[in-house]
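Here's the structure we're looking at; comments come further down.
Subset of chains shown; positions unchanged.
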Amino acid sequence: MEELIEFISNNLQIVYIIILAIFVGVELIKSIPAVLHTPLMSGANALSGVVIVGAILVMLHSDPTDYLALALGFVAVVLGILNVVGGFAVTNRMLEMFKKKK
Amino acid sequence: MSVTLSIIYLIATVTFIVGLKKLGHPDTAKSGNLIAASGMGLAIVGTIFIHDLEVPTIIYVLIGVAILVGSIIGWLIAIKVEMTKMPELVSLFNGFGGASAALIGIVEFGNADISATSASIVATILAAIIIGAITFSGSLMAYGKLNGSVKSVIKIPQYNIVNNIFIIGVVALAAYLVATGIDSSILLYALVAGGLVYGVLFVMPIGGADMPVVISLLNSLTGIAAAITGVLYDNMVMLVGGILVGSAGIILTIAMCVAMNRTLVSVIFGSFTATGGPESANKAMGSIKSTTASDTAIMMNYATNVIIVPGYGLAVAQAQHVIHELEELLTSKGVNVKYAVHPVAGRMPGHMNVLLAESNVEYDMLVEMDDINPQFNNTDVVLVVGANDVVNPAAHNDPSSPIYGMPILDVENAKHIVVNKRSMNVGYAGIDNELFYNAKTAMLFGDAKKVLTDLVSELKNM
Amino acid sequence: MKIGILKESTKGDKRVSISPFITKKLVKKGFEVFVEEGAGVKSLSEDAEYEALGATITSREGVFKSAQVLVKINPFDKNDLKQVKKDHVLISQLYHKSNPELIKAIAETGATAFSMDAMPRISRAQDMDVLSSQNNLAGYKAVILGAYEMTKIFPLMMTAAGTITPSKVLIYGVGVAGLQAIATAKRLGAVVEATDIRTETKEQAESLGAKFISVENSGEESEGGYAKEASEDYQKRQKEAVNKSLFQADLVITTAMVPGKKAPTLITKDQVKQMKNGAVIIDLAAAQGGNCEVSKLNETVKIKGVKVIGTTVAPESVSTNASDLYAKNIYNFIKHLTKDQNFEWDLEDEITDETLIVKDGVQRKN
């Protein structure tokens, strides 16, 4: 508990950011037509690939001789980018069905 | 961090928000996806090139290779896979994201001098690892289930209790690590393993029909893992992006449960009760697919030709006024709508005519069976409302059927068939209807008046 | 004040001018009511019923003797006038414009006569407007009569034994009767078209679901809500516009009238010959000369498979409702003319002025 309070006071703005982001996320998604559930899930999934940024950072910070870290980082980047690229591409395909007829 | 990168991240974050927002509406969803994707691209490129580190070329090369390889594979999979396999693909990709987060955590655990690092940072690292691991294995499990490769469903009682004790153990171990600051890779790998195992245990008992909900939940977890990693690096785009995905994911999960008429708790824990629903209606004929007013509305909104097949149920529900409203609405949206009137639909000759005349449906919207049958080929959506026998293919296929030889409306030729009735009950002739088990058919259960009213309001919101 | 209800002497008319319900109201207001024996029988109101409500049943002569105000639906005829005296006040339909002799005869008796059909078509007179109340029923019954006479049914029906196409109904004249005919035919599932010389009727017809056949209309407008006589040119254009529909129609109902004039001829014999075999024409204007050239009042003329039925009896055939409504009109009219059960006529008032045709033997209108 105390640590939590300490964390909050140390990272007050982060806490605000988190709370506001939660509200934004919730408000954006509520009352979505059911047919969009899957594409939306897919889109959100692609977004969660933002973890790739962390993976890149790991590699950038790695000592070129620390093979383990490099290897893990490499895998992390591959997996992350898979998530991003595959995610957006799949979403895009799913959304093909909403092409507006003229 | 350089100002430029900060601003790039800021922009990326905004694209994520705008993208998600646009994904929520059928007309803008595609552009939303593109906007978010370009924001993501920007963030990735920015991260690679804008920093003030001394980075050896080899690392750039490695990153480049990793990105190239991952992109190509991801792209190919996404493009090649059949449309029906999409959900499992999402699950797979999601698992990768989780794995990535876990790996980052593992590396950082290795890099950090644990005993000297603040407890909150250690906690953050471990959280990323555990959550990442759970997401990874859970998603793979979900993938396997949807895929059909994993079939077994554990059915031991008190399974949930075992499950929960297990995850509590994992968390306790993590807490111990944080509290003591022990720098033990064995314990670390134990944690990783714990997360992986729990992911499997968690998804294992959940039925196939509920998988989308689970995937959405795991997806939300990946977002949280990304956010945690963001905290680790004090990286705003990861933090905000992750949180967005986390919160949006949870809401989405709940929305999906609501749409399926279930609660989240029943999805996760109710796995031992019946898989439920009208699915179990007729095992012999195969399984049925049910749909929602919302999905049907979208389908019709984007259709070019829609045919409505009214039947006795329309009269029972007294839904003639609403169906006319639906037809007018669709027409006003540029959809081509007709009614296919079967000569014996209803319970008296001309039953549908009386009914539809009452709500002022124009006579020339009503098409006779012989004239409309050739048109089904060319029809995007057939909406069958409270009809049953008159669209029963047994009349063509099953010489033993009491309706064999009766001419029927050949709705099976249409691209999509939506059937509205209240249950899987039979019609006048008292026989089952194969049409409902057709792969192209989706059942829209409910009283016709209620369902059509829902359809109308969904359509109005589009 | 003493009010006398006479039995309708016109053949086939089953109505009675004042129904028991209104009798009760009159008695309650303090009027004395005398009813001719058997006056209401045909519209299902027995003498006993009147009596129970406080009216006096008496012979025809008795009514003429006892009552000051004499009420009928159909015009008073020669027979009636023999018994009319100077201080009588006669209330009925008189069609004074087309019946100048009758009016003269009434004037000669020295009595006073109101004509219900001369009621001005203004909003506040609507509850005394017998033309509206009776024509409305006529419009309904004309459709029923048509449906009865036809060898086809009205609605579209897609049945196992084939599709029955909906009947096509064409209405000439979108006044009170025409509108109700549209509504009734539409209800029964027919495809209804209508035409009228007054352009404002387009919207009205459409509001009831009919298709309106517009005839280009320049000069001929309406006057005080009524149609004026159509020009020859208009008649020609009307035929052109309507013929296609006419020749396809299964049922034609004509209601066109011009007040005080012979009804316009809208369908010639030649046109009838080109109509569908089995078609039916109901000419509600037959009493005013008919809208169809060949129609004869109260007769069915058959021309090349087309039945032309000249009639006005429609409201009489729904005598129960028709009597109730007529009675209510009369009641409102009497209320308008009296104060504390005594006549008090304001000749400045449009309603009194227009309907008072003969006053104390002096003819006021023609």
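Chains: A, B and C, in written order; residue numbering restarts at 1 for each.
Definition applied: a contact is a pair of C-beta atoms (placed from the backbone, for glycine too) under 8 Å apart; a residue touches a chain by one contact, two chains touch by 3 or more.
Keep in mind that what you see is a predicted model, and the values were worked out from it rather than measured.
Colleague: Taking the file as a whole, write the stoichiometry using the chain labels present.
Modeller: A x2, B x2, C x2
One rule holds for everything that comes next: only the chains that are shown with their structure count from here on.
Colleague: Answer with line, ring, star, complete or other to describe the graph linking chains that touch.
Modeller: Line.
Colleague: Quick one: report the Å distance separating chain B from chain C, using the average Cα coordinate of each chain.
Modeller: Chain centroid spacing, chain B to chain C, equals 68 Å.
Colleague: Measuring from the mean C-alpha position of chain A to the mean C-alpha position of chain C, what distance in angstrom results?
Modeller: 81
Colleague: Averaging over Cα atoms per chain, report the distance between chain A and chain B in Å.
Modeller: 18
Colleague: Tell me, which residues of chain B touch at least two other chains?
Modeller: Residues: none.
Colleague: Going by the contact rule set out above, which residues of chain B touch chain C in the complex?
Modeller: Going by the criterion above, the answer is residues 341-344, 349-350, 352-354, 357, 360, 363, 366, 368-369.
Colleague: Would you tell me which residues of chain A are touching chain B in their complex?
Modeller: 3, 7, 14, 17-18, 21-26, 28-30, 32-62, 64, 68-70, 72-95, 97-101
Colleague: Once bound in the complex, which stretches of chain C touch chain B?
Modeller: Interface residues on the chain C side: 155-164, 166, 189, 191, 209.
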